[in-house]
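Excluded from the complex is one protein chain; the other protein chains are retained at their positions.
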Amino acid sequence: MDSSNIKLLIGCPDARGVIAAVSGFVADHDGNIVESDQHTDLEHGEFFMRVEIEHVGFRLDSQSFPKAWESIARRFRMQWRVDWGDRIKRLAILVGKQTHCLQDLLWRWRAGELSAEIPLVISNHDDARVLTESYGVTFEEFPVSKASMEHDQGRIIDRLDGAGIDLVVLARFMQILRHEFVARFPNRIINIHHSFLPAFAGSRPYHQAFDRGVKVIGATSHYVTDQLDEGPIIEQSVVRVSHRDTVRDMIRKGRDLERMVLAEAVRLHLDDKVLATNGKTVVFD
Amino acid sequence: MDSSNIKLLIGCPDARGVIAAVSGFVADHDGNIVESDQHTDLEHGEFFMRVEIEHVGFRLDSQSFPKAWESIARRFRMQWRVDWGDRIKRLAILVGKQTHCLQDLLWRWRAGELSAEIPLVISNHDDARVLTESYGVTFEEFPVSKASMEHDQGRIIDRLDGAGIDLVVLARFMQILRHEFVARFPNRIINIHHSFLPAFAGSRPYHQAFDRGVKVIGATSHYVTDQLDEGPIIEQSVVRVSHRDTVRDMIRKGRDLERMVLAEAVRLHLDDKVLATNGKTVVFD
Amino acid sequence: MDSSNIKLLIGCPDARGVIAAVSGFVADHDGNIVESDQHTDLEHGEFFMRVEIEHVGFRLDSQSFPKAWESIARRFRMQWRVDWGDRIKRLAILVGKQTHCLQDLLWRWRAGELSAEIPLVISNHDDARVLTESYGVTFEEFPVSKASMEHDQGRIIDRLDGAGIDLVVLARFMQILRHEFVARFPNRIINIHHSFLPAFAGSRPYHQAFDRGVKVIGATSHYVTDQLDEGPIIEQSVVRVSHRDTVRDMIRKGRDLERMVLAEAVRLHLDDKVLATNGKTVVFD
Partner (left out) sequence: MDSSNIKLLIGCPDARGVIAAVSGFVADHDGNIVESDQHTDLEHGEFFMRVEIEHVGFRLDSQSFPKAWESIARRFRMQWRVDWGDRIKRLAILVGKQTHCLQDLLWRWRAGELSAEIPLVISNHDDARVLTESYGVTFEEFPVSKASMEHDQGRIIDRLDGAGIDLVVLARFMQILRHEFVARFPNRIINIHHSFLPAFAGSRPYHQAFDRGVKVIGATSHYVTDQLDEGPIIEQSVVRVSHRDTVRDMIRKGRDLERMVLAEAVRLHLDDKVLATNGKTVVFD
């Protein structure tokens, strides 16, 4: 995948001829489609499409596209967005005391796996400072307390806004975001929960899993909504456990899951491969 | 594994010297231990052990064992049972309209994977008759209705008792067993639930999974208790799904999971490898 | 997926505008594309596409399509085929003494998982007769001996030809097909090999796996070519093993893998989702 390609994402009521209209439009402007995915949600009668177009030859740019595109969009009553690939997304990571997910994201970022800038890591503790700064990334501590939650989270929102952040990643942040926070970044906050949701929502999922005696534990990455642990699921994975595994073993095994599942969700989002709709996701992988 | 070996299962308060006492006892009677597993449940301070002993040379039999064993059992306050491998367990399968699990168990049984006799298949519908009888197994239809549940299930209990059944397998039976039923076969009724419990307990789990938009579906085999879908879990497994999978696709993929997970649980139980304790299982695989 | 849809499969040198040309063509004839997948093989500069079109409204049929389609096909130098969904594929199964794969395919077929007719099961032994006939399928025994291999396989080819067979499935047939056989059904013979190829090609792969001490065993379904176990791979899967697993345990665990992997490959082929090219497959799942 060439991250500098143009990515066009479309949602609309299901109708005949959408694929032909879109691909015809691209061809009419001398564009070359290098990837095209679509999905029809039969339950809701909705159609989704993701088209990746090469820059070379395409006679439209971010200026001229909207006007040219307008009639198709209106005809099919489309919701759409286009990423011109000319601007790297800006990602901020919020982290608590557990730093394994942060560490993993920073490592993958340096290894070139994540096409993003990471201008900022924010925490309510100081634990992650040295790690973050060793990657040349700015670390800022924002205390959060129950008494002043509204004010504290407001400060973080302002800071993220000021830094032009596109995607907020909660890498084991362990704080519940207030409605104002979630509303400011709709489908642009990704959380990792350390269970296979909907099982073991809420706190201490590994303890819950141990108490129930499950033979499989999991991790889930999802967009954050106002309902705790109920946002659209992007990615999940599991690993086997047995009666020999203590809670501590589950935490150790789970760390690997959390790292992989969160990284995969972030990668998919950065590549504009995730569409959230009706409480679920369409993932064009 | 030689299914004719003697299998000794032990549970007792955790204490020093249990392993030595048990293995010394076997050696003192010229027995040869071919497999020995143990587990300490640190949370509850309990110790579990499974020992497999060859018949050849062992100077005790089902008659003389209890008296010889008595002092060790009392000293460590053991709960124990021994399977002399001289009697094949008798398994009955209860099935509803879906026959894939029944079909799979019968097939494995004939292939020699399950060391059991299957004298009886019971259903509240007639659908599975031809299949069952093609394996030379007796099929009996027992109507179950809400109005006469107590009487209907009572008849089934009597039939199972009369047939000397050791293990009851609910192969998608789709009926909730009454307390009397469960109490008659404690930790000897295995159910297959078509989700990764505790997620999606209750009815229509694939529909629930579809609605939630999970990326993984599962199946769970467990001993039946009075709490619906809350008995000790024996085995679980999962398979990936995506937004492209309809409920029908999930049902298709899930069937394979259900077959494998149920068969594995039955196999483990028949080999005396499962100990239920404190709402969980110890599985000596 | 609606198996009665029109399925159009295309391969051509990579070029601009193929997607637009194809989807425009469908739209120009009032067709509705319900699914569209494509893949560009950058290594060989080739483009592949699979389009699923609804019958309703489409103004072309098997008669008129080739002429209408001709200019596009020529322009992009396409190899193409179209399945009008008006004829159920005819599948023959060749089986040896091990019947678990046959059993599984017949069961899935009856459960509606495979959109095919199965007019014929052929074996060089009589073992599978009762099983096959219990599903109402014709069973024929064709002895195969080393001395008269050419003649023996020739008879089978003639029988398959006579029965109008589209797809030949080797469900543990355990005979090497001669060149004439393979040439008669190019990319239309699917085999199951009981290892994760290319490891443990040839005979007795579970014994090879046991001797090497691997921690994972696998199964591979592939199209048959003249090179033994080297045809294009359609599907693979694995399961964990440990030092405790004997060859017999591996055979037991492997049977489950073989059944699942073979069934998945057959299902994908029957839905026209597999394209073989350059010794590999493109699988549009």
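Every chain is named by a letter (A, B and C) in the order it is written, and numbering of its residues begins at 1.
The definition used in the following text is that contacts are C-beta pairs under 8 Å (C-beta built on N, C-alpha and C of every residue); 3 or more make two chains touch, one makes a residue touch a chain.
Remember, predicted model here, so these are calculated numbers, not experimental data.
The residue from B:T40, B:S115 or B:Q175 that touches the chain not shown here is B:T40. For subunit B, the residues touching the chain absent from view are 16-17, 19-21, 23-24, 26-27, 30, 32-38, 40, 57. Seen from subunit C, the chain kept out of the figure touches residues 39, 41-42, 196-200, 212-216, 218, 232-238, 242-244, 246, 279-283. Taking the complete complex into account, residues 100, 103, 107, 111, 113, 134, 252, 255-256, 260 of subunit A touch the chain not shown.
In this section, only the chains that are shown with their structure count from here on.
Subunit A and subunit C have Cα centroids lying 37 Å from one another. Our note on geometry: subunit A versus subunit B, Cα centroid distance of 42 Å, whole angstroms.
In subunit A, no position touches at least two other chains.
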